[in-house]
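The next block holds one structure in the form of structure tokens; read it before the comments.
Note that one protein chain is taken out, while the other chains of the complex remain in position.
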Amino acid sequence: MSETVLQIEHLTMQFGGVVAVYDLSMEIRQGEIIALIGPNGAGKTTAFNCVTGVYEPTNGQVIFQGETIARSHPYGKMRKIYAGSEADAYLNGSVRLSPDRITRLGIARTFQNIRLFSGMTVFENVLTAMHLRRRSNFFTAALHLNRAEEKAMQQRAAELLEVVGLTDVSGELATSLPYGKQRLLEIARALATEPKLLLLDEPAAGMNPQETEELSAFICRIKEHFNLSIFVIEHHMNLVMAISDRIYVIDFGKLIAEGTPAEIQNNPAVIEAYLGGGEE
Amino acid sequence: MWNTIFPYLLSGISVGGQYALIAIGYTMVYGILRLINFAHGDVFMVAGIVMVYLAASGLPLYVTIPLVLVITAAIGFLIERVAYKPLRSAPRMSVMISAIGVSYTLQNLVLYITGGLNKQYPTIPWISDSVTIGSATTKLVTVITPVLTIVLVVALVLLINKTKIGMAMRAVSKDFETSQLMGIKINSVISVTFVTGSFLAAVGSVLYFTNYPTVIQTSGAMPGLKAFVAAVFGGIGSIPGAVIGAFIIGIMENIIKGLDVILFKAGVISKPLGLATFSDAFTFALLIIILVVKPTGLFGEKATDKV
Partner (left out) sequence: MAAKGKDGREKNRRGAVITWVIIALIYVGVFVAEQLLPPTSMLFTVLKKGATYALVAVSMNLLNGFTGIFSLGQAGFMLIGAYVFAIFTIPVEVRGSVYQYFDGGLVQFTLPVPVAMVLSGLAAAFFAFLIGLPVLRLKSDYLAIATLGFAEIIRAIFQWNQLGPVTNGSNMLRLFPKFNDFNITDAQGNVIVYLSTLVPFLITGLCIGLIVLLLHSGYGRALRAIRDDEIAAEAMGINLAHHKQLAFCISSFFAGVGGAMLAMYQTTVQAKSFTTAMTYEILLIVVIGGIGSVTGSVLSSFLFVACSEWWLRFLDEQQVIGDFQVPLLRNGFRLVVFSIIIMVVVLFFRRGIMGTRELPDLFRPRRKEAALK
């Protein structure tokens, strides 16, 4: 079995009285495509935000390639109202890496509500995401003495745009693109950070069936091409079933099922969560 | 020792009350529009100038003072309608720049009208009378200010908590868009906020300029900034916070003004250090410290950004 890339242990995220994610544990291995699904408001994006360092989890830890990127335990008032089973497990040594550190370690993400750099062209958006891998120091870069590096970066940006099929619009303002292409650009931008693990937050939102099918093939292709592991949140079941190696299902922040696509499709708990549980 | 400090303390409380009346305008506007109304200090100054010109026209005081309050409130209303309302959906930076533009405009208008000269503020009888309390001789206004401030603040809090418009204000400051959807007339709520804020600033100006009896176009800038700091210190959006913050800042500032004298008489220093230079700077140092240590101020609420 291949090595574990991302390990989430007992992750809980609580906002005041609202528990968005509760005691979530999951694992992603090298080369896998893992999907996290669940009804709206189930806490999927919150889980992403904990992994990428945007939120500090209330409890639990996240390990990426053997390095702890987040570990915390409830404190103060939270500790009193927290009802977690593992409340004391992470008492010592809180860890909270900032989002940019985590990206540098090799986790890149896209956003559900597209967050492109609006004042920049498509090309610049991709180029900007390569900034973190630059070797030149500030003075050589600011004085344009790093011609070779800059040229290499431009070349790679052009390649990435080629891969996602946006070469013909590279000079246009990012926000002038149609919705579907903006999503592709977000993926290209994330790839530009040279990730090992790619987090896709509803990549097919707003796409038609035709585009969704193309996206499925595209995700599998980039996984092979860039040797990635992929963690995806999605509502389009066709896409999820087509590409995922394993699926995790959460509802009201709790994990209710996990397994292969075939297992999930026949899981009564999942069907109930999605279709509603009759009289209650 | 006490006798040395007391006069500074007294004038600190008085100035604090005047700052409080200005600070309420900042904190209410910020609570609703999330805007630092940089022009608010200048509204306060304009109230002073209006008073100067009304008094010169020979009208009796029982006419001029109410008139100043009404005119200032009207100016506050106008500023909002002309300079802020058109930018409701614009980025926050644009609105802030507009506020700075209004401040610049008001100062220049007053400069033009007065010719840039210091104008003597009219003496208001009774509150300008001298009184002696303990070791301090001061004007009666010094004693009246804190009392009047507290009375007005209580009235304002009642207005906000008990009336329908007050309820609307609280709703708007909690969630701008939702309250709009719930049928609250946003624009009238905002207007009421500006009118109330300007009205209180006008009251503050009458008290303030009785103590510092000249008005010039830049008179509003410093008190305005300090009142804003007071609002931030107390937790912006919170009226009691702004008032407490204002009193703390007023007192500290005046103590620092007298620190040389106090320390000298206490025998700590043998020659003056010129610490009074820092009475303004202290306020801003306090601001930076509070922003770094507790950005929400003493009574502010915390908000989480959604990603």
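Order of writing sets the chain letters: A and B. Residues in each chain are counted from 1.
Going forward, a contact is a pair of C-beta atoms (placed from the backbone, for glycine too) under 8 Å apart; a residue touches a chain by one contact, two chains touch by 3 or more.
If you're wondering where the values come from, they're calculated on a predicted model, not measured in any experiment.
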item	value
Contact list for the unshown chain, restricted to visible chains	A, B
Which residue of A:Y22, A:F64, A:F123 or A:F218 touches the chain not shown here	A:F123
Identified contact with the non-displayed chain, of B:F44, B:Y121 or B:F228	B:F228
Missing-partner contacts on chain B, residue numbers	34-36, 82-83, 86-87, 90, 92-94, 96-98, 100-105, 107-109, 111-113, 115-116, 218, 221, 225, 228-229, 232, 273-274, 277-278, 280-281, 283-285, 287-288, 291-292, 295, 305, 307
Chain not shown, touching residues in chain A	52, 54, 98-101, 103-104, 108-109, 111, 115-124, 127-134, 138, 141-144, 150, 153-154, 158, 170-173, 176, 189-190, 192-193
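Methods note: only the chains that are shown with their structure count from here on.
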item	value
For chain A paired with chain B, centre-to-centre distance based on mean C-alpha positions, whole Å	48
